[in-house]
Structures are given as C-alpha cells and as structure tokens.
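Presenting chain A:
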Amino acid sequence: MALMRDLGLQFVQMFLVVTIAPLVLGVTRKVKARLLRRVGPQLLQPYRDLWKLMHKEAVIATNASWLYRVAPYTIFAVTWVAAALVPTYATGLLFSWSADLIAIVALLGTARFTLALAGLDVGTAFGGIGSSREMMIASLAEPAMLLIVFTVALVAGTTQLSTIADIFISAPPGLRVSLGLALFALMFVGIAENARIPIDNPATHLELTMVHEAMVLEYSGRHLAMIEAAAALKLVLYFSLIACLFLPYGMATIDKGEAALVVGIVSYLAKILVLAVLLPIGEMSVAKMRVFRYPAFLGGAFAAAALAVFLLFVSRGF
Partner candidate 1 sequence: MPSFAGLWCVAALLLVAIVAVAIGGSRRGTPIVYGASLAICVVALGAALSQLLAVAPDMTLALPLGVPGIGAHFRTDSLGAFFLVVVNFGGAMTSLYALGYGRHESSPLRVLPYYPAFLAAMNLVVFADDAFTFLLSWELMSLASWAIVVAHYDDSASLRAGYAYLLMASFGTLCLLLAFGLLAGPDGGYAFATIRAFPPTALTAALAVVLVVLGAGSKAGLVPLHVWLPLAHPAAPSHVSALLSGVMTKIGVYGFIRVVFDLIGDPTPWSALLVLALGGITAVLGVLYAVMQHDLKRLLAYSTVENIGIIFIGLGLSLAFKSNGMVLPAALALTAALLHVLNHSLFKSLLFLGAGAVQVGTNERNMEHLGGLIHRMPQTAAIFLIASVSVSALPPLNGFVSEWLTFQAILVSPQLPHWGLKFMIPAVGALLALSAAFAAACFVKAFGVSFLGRPRTPAAEQAIETDRFSLAAMYILAALCVLAGVLPGLVIDALAPVAKGLVGSVMPRQIGVPWLSIVPIAESRSSYNGLVILAFLICSGSLTAAVIHRFASGATRRSAMWDCGIPLVSPQTQYTSSSFAQPIRRVFGTVIFRVHETLDMPQPGDMRAGRFRIRVLDPAWRFVYGPLVRAVGSVAGNLNRLQFLTIRNYLTLVFSALILLLLMVAAWR
Partner candidate 2 sequence: MIFPVALVLLLPVVAVPIMALVSNYRLSAALNVLASGLTLVAGISLLFAAHIRTDLFIVDDFNIYLVALTTFVGFTTSIFSATYIAHELETGRLTPIYLRFYHALYQAMMAAMNLALLANNVGLIWVGVEVATISTVMMVGIYRTPEAIEAAWKYFILGSVGIGLAFFGTILVYLVGQEVLGEGLPAMAWDLLVKNAPRLDSKLLSLAFVFLLVGYGTKVGLAPFHAWLPDAHAEGPTPISAVLSGLLLNVALYALLRFKMVLAANPATLNVGAIMVALGLISLLFAAFMLYRRRDIKRLFAYSSIEHMGIATFAFGIGGPLANFAGLLHMTMHSLTKSAIFFAVGHLTQVKGTQRITDIGGISVTHPVLAVGFTFGTLAIAGLPPFGVFTSEFMLVTSTFPRYPLLTVVFVLGLLIAFGAIILRLQDIVFGRPKGPKDPVKASFVPLFIHLAIVLVAGLWLPDPIVRWFRLVAAQLG
Partner candidate 3 sequence: MPSLSFDIAHLLAGSMLVLSFVLLYQDRITAVLNVFALQAIALALSVAWQAIAQDAPHLLVTAVVALVVKGFIVPTALHRIVRRLKIHREIEQVIGGGPTMLTGLGLVALSILLVEPVKEGVNVLTREDLAFALAVILLGLLMMITRRNAVTQIVGFMSLENGLVLAATGAKGMPLVVEFSVAFSILIAFIVFGVFIFRIRERFDTVDVGALDRFRGERRDSQ
C-alpha cells in the first residue's frame, strides 16, 4: 500500500511538471510583453498553441528518415523524465535515487544530442547551423554545469538531489560565497541551455543567429508540439533545480502528510512563479549577443563555478 502511495506521489510529480510547463512559458511571455508595454498573449496561450499544433497535419520533408519522426518523442520523453527526477514539492520520492544531479544533466545531454541529430536529418543549411551552434554552446555550458554540481555536492556531501534538499532544509548551510557563485553560474547556464536572450531568442525566425529555432525549422504539427513542450519542460526543470538547490524551504521531507504535501506544492508553485517573473526581467535588461561572444558569457559562468569549487577545496568554511 505504501508502495502504491509512493508511486502515486512520484506520478503527481511527473504530471505536476508537465502540466505547469506551458503555464510557466505563458507567464514569462506575458511579463515580457508587459515590460514592452504590450498587452501580450493570455497566460494559457501556450496550451492553445500546443493544442493547435497537435491538430495540424505534420509536413515532413521527403528525404527525412525515421530518426526525424522518432526524435520529438524521444526528446520529450527524456526531458520529461529528467524533470520528473528533480524534487519539486517533496523529497525522497520513490525513484529520486535512480538518477543524481549528474545523471539528470546527462539526460538533458541526451535530449540535446537527439535534437541536434534531428536538425541535421533533412540536410538543410539552417538545421546544420542550429545543430553545430547548439553543440558548441553545450560544450561551453557543460563544464560550468559540472563545476556547479561539484560545489553543491561538496557543500552537501552528496550529488543526490533530494538528499541535498533534505540537508539544506534540516541544516541550512547559511550564506556561502561558493553557493552564491554557484547560483550565479547556474542562472547563466540555464539561460544558455534554454535558448534565452542573450544567447538565443526564442521568439525569432529567419535570423542567422538563431540556434534552437534553426534546428527545429523543418518541424511542424504534432512533432513541433512535442518539441515545444519539451522546451517548456526544460525551462521548468531549470527553475525547479534552482528552487530545489537554493531555496528548498517548504518541501515535504520526512512526513508526507497531506498538509505537508499541500504546503510543498504551494510553495513550489510560488517559487516557480517568482522565477518565471524574474527571468524576462533579466532578459529585457540585456541585448542579444553575437555567436562568438558566447564563450565570454559562458566563460563567466565557468569562472564563477570554478571559483566556487576552489574556495570549497581551499577551506570548507566558505
């Protein structure tokens, strides 16, 4: 019976993330529009878009291979699993141990790998541009991400997300320089990974600097819907990652009574909302970068994370 309950909780988590994903996207768009003094779409617009896309016929290039058709599902599934493994409203869920932070990052890598291949499949110039740039960005972001993992893991003594959350809740590490640096770096990496300004512009087409959109240029219909959903999920994932690592408060830890769970869910939604509001504000305050200035941007993230790790290595006090 307990097992059933645990399974239930796990599935609640899975569906929680996937349901709120478009909403989060909607919030960011809305805030952005507001900042631009536009009315902007309604909050639920992303749901409608997905629904619309799903009911359009899918147009597939004649020379597209099976990989092209499988990719969207794979990408979505992988991202979903990754997102489901990040503790959101409660720690110590049934499968939380099946993948630690490193594995989750790597899962996102799998999704990226598939997406890049899909971009190359039809054999267009744009797809190639997108894939190659995506892989470069990844190769810049991944070391930074790993150093962030190091930092957190060194502070908490584990790479197990839910354990980290537990520890941070039970014994708050307090304000630490390293953690601050790690947060800073993680935000940079998240921006890069989610194709946000200044690395990429999700709202643009036909621009030689686009990355993510260039890869999915050929997609349409339900496939495109899958990919869009996956992108939204990824954003949620990063939000909940930040939430879980740096403000885990309110999560249901040991006792998973209804009250605790409700508190957990509400607090989680609140955190996500805050982040979803903060992101566009940040985006609005900078301009899109040239492709070959990415190294500077992500190099900053890397430097911050490396500094954090070294501080930890030198003395565990920071």
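Operating definition for what follows: contacts are C-beta pairs under 8 Å (C-beta built on N, C-alpha and C of every residue); 3 or more make two chains touch, one makes a residue touch a chain; residues count from 1.
With respect to how the candidates were assembled, all candidates are chains of the complex that A comes from, given by their letters.
Only a predicted model underlies this, so the values are computations on that prediction, with no experimental measurement involved.
Note on this complex: chain A touches candidate 1; the remaining options among 1, 2 or 3 do not touch it here. The part of chain A that touches candidate 1 in the complex is made up of residues 14, 54-63, 65-67, 73-74, 76-78, 80-81, 84, 95, 97-100, 102-103, 106-107, 109-110, 112-113, 116-117, 119-129, 131-133, 135-136, 138-143, 145-147, 150, 153-154, 157-160, 163, 205-206, 217-218, 221-222, 225-226, 291-292, 294-295, 302, 306, 309-310, 312-314, 316.
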